[in-house]
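Structure first, commentary second.
For this depiction, one protein chain was excluded, whereas all remaining protein chains were kept in their positions.
We just call them A and B in the order they show up, numbering each chain from 1.
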Amino acid sequence: MTTYFTKDHEWIRIDGDLATVGITDYAQSQLGDVVYCELPEVGATLTKGGEAAVVESVKAASDVFSPVSGVVQEVNAALTDEPAKINEAPESDGWFFKIVLSDSGELAELFDEAAYKAFVEAL
Amino acid sequence: MAMNTQGRPTAPTTPETSAPETFTGNRALQIEEALLFEIGRNDVTGVDFDDPAPFTERLGKHARKSSIDLPGLSEPEAMRHYVRLSQKNYSIDSGLYPLGSCTMKHNPRINEKMARLPGLGDIHPLQPLSTVQGAVELMAELGRWLLEMTGMTSVALSPKAGAHGELCGMMAIKAAVRAKGENRNIVLVPESAHGTNPATAAAIGFKVVTVPARPDGTVDPEAVKALLSPEVAAIMLTNPNTCGLFERDVVEIAAAVHAAGAFFYCDGANFNAIVGKAKVGELGVDAMHINLHKTFSTPHGGGGPGAGPVVFSERLSAFAPLPFIRVEADGPVLVENESELQAGETPFGRMVAFHGQMGMFVRALSYMLSHGADGLQQASEDAVLNANYVRAGLRDLMSQPSGDRTCMHEVLFDDTFLDGTGVTTLDFAKAMIDEGYHPMTMYFPLVVHGAMLIEPTESESKASLDLFVATLRDLVMKAKSGDVERFHQAPLYAPRRRLDETRAARSPKLKWEKPEPWSEAAE
């Protein structure tokens, strides 16, 4: 499985046609304590770069964008009761949604892990 | 993701310092007070009534079957409960309250006394108009003062607060755009604006486009011109702006907006700086709300009620909502319904049931009459003088985002002066609490990093300001000398230490719940 990253600090892990999306450890560290998140509806069609979810800290709400286009197949319902997972395990248990890719070509425009790491260090 | 990092720490760390415990948990005058639901009883009441003579109910099948569960307290218990709660509050009567943009000025008690006159406080909005002519005249008189101070043409008194006034103004603008047969759906809002501005525009279906600020927080007319188009319905501009600066190019901006066929809404939250100094009508404003609870001293009451009358230019006057006061030759008339309209009156509808915040009208007019034209102008001048005096006292130690320059009624600092100290704006604010001050507005406007917006108001004496400035100077020196821990721990002496806002938001507990019997046993 390959993981890609966006300049907006989302990660996307590819498993065939299906991909899992979340926000990066860097993103959660910048947001502070996450208290709530609003997930897309299963079956929703997302476009690359479009608003997919909202993650809230006490004093801020941030939009999460979809790294790719596709149809939402599953969402991480556990986050509704335990938003702290986004802080504790952003790149594993804190995943947001799974999406069926409509155009795997879009992945070419994303960072790989090394490139994202360099991008964050330069911030 | 759109990384919004306004999320400063909202969960406190475990404190290192705490006072020795008492049996009651009280700390002398700081007395712990249980919730009403823990001390009240459903069969106790603090109000005596005579039982009604026997009668036959006419409730049909609608009589209540469920119990309500509303505990009561006897009168002495209720008095003590709420007095104790009151003692946990900071107030303008007890100290300087420098909340920028909020205008915490002295609230004269003559205002309260007047609002309670039976002829003003004990009249019904729907009793015959022939029996409330004094009230109608009072509303007309308030309107006259507001129009003279602003140089505008008409006024809608009914909006219930500032944001409600914004809504009223923007609804009038939408009505005017429609009346011209146009389809404009964009509203320009500077990034330094109050959150109510974009929220208001969006609430009635406008698309909000943000106008970038210049480095000093003011709006660049060229940036506005670049965004103007036949799609733009209005610009919403705060003047003086949220950085405490008068928008010097306001006339040029207004002209450009009008030339593009759009309207100029002014957020009047900071009107208190310019009463008697400039008339917004002459600046090209088409609509502006006036927060009677800011500029005209009606009490903030722990979060309202406010009152947000809106003044309109000639271009928008016809669209002012019902009800309104029409001044006729033989006196003012309260126009309540469409059936009473005359030619040229095309109200967009109605903002509220009844006529608006009459209780606040009385208080505001009482304040205006007390000050008079001369006193109102002096109040603006003193408010600006006091803000600049604070600026002068702190300019060598604290950092201003656009350098040291004359401000209006409030002075804005950023957190550059705290760089490298390990102290944040939040810590600094909480340390002020231990010194007996309410903190300034913090983290607003959003365009300035770690913003601290100080509005002393005209109510503060020189001696009060001298002590305030000396206190802040001392705190800055302490922060810079590495005494960081006191800031992280602060406040130590308030009724509560820092509160865990993360916990409150993650698992919201929004009302009292009866403890489960087993959990009582477990404790």
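Of note:
In the analysis below, contacts are C-beta pairs under 8 Å (C-beta built on N, C-alpha and C of every residue); 3 or more make two chains touch, one makes a residue touch a chain.
The definition used in the following text is that contacts and distances are computed from a predicted model.
Taking the options "Membrane-anchored protein", "Molybdopterin-dependent oxidoreductase", "ABC-2 type transporter domain-containing protein" or "Probable glycine dehydrogenase (decarboxylating) subunit 1" in turn, only "Probable glycine dehydrogenase (decarboxylating) subunit 1" matches the UniProt protein name of the chain that is not displayed.
Summary of contacts with the chain left out: across B:223, B:397 or B:433, the touching residue is B:433.
In the complete complex, the residue from B:123, B:227 or B:255 that touches the missing chain is B:123.
For the options B:22, B:45 or B:416, the residue in contact with the chain missing from this view is B:45.
Those residues of subunit A that touch the chain absent from the view are 36, 56-61.
The rule is simple: only the chains that are shown with their structure count from here on.
For this pair, subunit A with subunit B, the centres built from the Cα atoms lie 37 Å apart.
Looking at the complex, you find that subunit B touches subunit A at residues 1-11, 443, 501-502, 504-506. Residues of subunit A touching subunit B in their complex: 8-10, 23, 27, 30-33, 35-36, 55-65, 83-84.
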